[in-house]
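Complex shown without one protein chain; remaining protein chains in place.
Moving on to chain A:
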Amino acid sequence: MTARTNMKSRTAQAATATGETILAVRQLKVVFDTPDGAVEAVKGVDLDVRAGETLAVVGESGSGKSQTMMAIMGLLAANGRASGSALYRDREMVGLPIKDLNTIRGDKITMIFQEPMTSLDPLYPIGRQIAEPIRHHRGGTAADARARVLELLELVGIPEPARRIDSYPHELSGGQRQRAMIAMALANEPDILIADEPTTALDVTIQAQILTLLQSLQKRFGMAVVLITHDLGVVRHVADRVVVMRRGEVVETGTTRAVFDAPKADYTRMLIDAEPSGEKAPPALDAPVILQGRKVRVDYKIAGGFLKKSGLFTAVHGADIHLRQGQTIGLVGESGSGKSTLGRALLKLTPSSGRVLFDGRDISGFDRKAMRPLRRDMQLVFQDPFGSLSPRQTVGEIITEGLYVHEPQLSKAERDARAVAALQEVGLDPTARNRYPHEFSGGQRQRIAIARAIILKPRLVVLDEPTSALDRSVQGQVIELLRGLQASHGLSYLFISHDLSVIRAMSDYVIVMQGGQIVEEGETAALFSNPREAYTRALLSAAYSR
């Protein structure tokens, strides 16, 4: 109990001192030693964190925003070196020995990460993991710590904390895991909470909840929050001040309002304007239906144990879909809603029941061999441009792979010519075909994946979250590319995404899925302006309220 009152008084102190700078970073540099020589990831960053404020550090991937914070916390990879200065209440953190650093981190400055599943140890119950920093920094008995953990779990809004305290990370949902991470970070009532993309891995509705939680906790404890994010919607909603970073340098600093209303740097303006825009006109009414799904249902067998019955899990409950030539259907839903599974089932990549008609032919009963000639007409683009390209093949080999199957008569030179044409079409330098995927950025890789799909001149492309792993500005370019390709080849898209702004810009028809069922569908404009279902409204408000 004494610890608790101590913390209260400290909290009060901090609250009165709002505005005082508690972390001053000056000329912070981070250099990584790589086989190609030293790479400067952070090139002299200055920033101040004031007590009790929310500071957003904004930038695209590779801007050095995370590495800045990692350097302050002494968490750089082994080949990284930090120089410069980071003063926390007059204590220099850069170059501090680990032992001294540990009196600050985990106690005064704590951190939460993007992916709560990987930042929690799967082998220990969450209660034990949350108790760890408390006992390390505060001492006390296990029983005291457990009481404190229960209090924290309640605070971060985990239902039934007394039961959940002994749960393992895999037993919690993504949102609950992130709440547990926050509880761990708050355990010692820090001065500064560094949140590195805390909501990126979560569904939109959960995102909103977590952000609200962070805000309320911040008010209550009077701590400063450093929010590292690429999502300007979040920034606008929660931050007091903004630091915009690009290529390891600070481009602009200011209050949120000032930065958003009158951005000084061109780069900031570009980021703000990068919200996907435009809309798609529906195809002609007499356009032929290219893909039709009737009562498509996907069941997964859950393997039984020794004394456990095997069960069935239904991922998609009888979905109907009509995709016309030149149309883009947006398929929206949270993770686990069955949207990707439906996409794969329609391409016959996953066993399903119900009927699928492609170009008027019933392909429901086709096996892999029968499907093979049809594959060239129906292509798939994946979310993760890092995982979807084989790391051991050159880009040329990757994109011509389809030709190898569907047009084996082509000579090597002809294949090469097709590869050049496809790369040019997606806006890449044709010399890229001799290089390997790891040499390209995320956006470029996604272009390669698109080139692989369109080289076969397909009629239908299923795009499974093609922009979700990309930065906003790159997203815009990929969307433009997809639109252009659709116009020039008359492609039909099935566009799967959880990002409503992208769906709105890309598709003319939207299907909303929840728990494997289609809950609502309709023309894009009508659905966005006048959603009927509560779930659709929740999605929309979560996405657009901020």
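Keep in mind that, in the parts below, contacts are C-beta pairs under 8 Å (C-beta built on N, C-alpha and C of every residue); 3 or more make two chains touch, one makes a residue touch a chain; residues count from 1.
Everything below uses one rule, namely that contacts and distances are computed from a predicted model.
Novice: Report the protein name recorded by UniProt for the chain absent from the figure; options are "Oligopeptide transport system permease protein OppC", "ABC transporter substrate-binding protein", "Acyl-CoA synthetase (AMP-forming)/AMP-acid ligase II" or "Carboxyltransferase domain-containing protein".
Specialist: "Oligopeptide transport system permease protein OppC"
Novice: Among A:D121, A:E439 or A:E523, exactly one should touch the missing chain; which is it?
Specialist: Of these options, the touching residue for the absent chain is A:E439.
Novice: Quick one: say which of A:F382, A:F495, A:Y509 or A:Y535 touches the chain that got left out.
Specialist: The single option touching the absent chain is A:F382.
Novice: Quick one: which of A:S61, A:Q393 or A:Q517 touches the chain that's been left out?
Specialist: Of the listed residues, the one touching the omitted chain is A:Q393.
Novice: By the contact definition given up top, give the residues of chain A that touch the hidden chain.
Specialist: Within chain A, the residues that touch the unshown chain are 35, 77-79, 347, 349, 368, 371-373, 375-376, 378-380, 382-384, 387-395, 401-402, 405-406, 431, 434-436, 438-439, 449, 452, 456.
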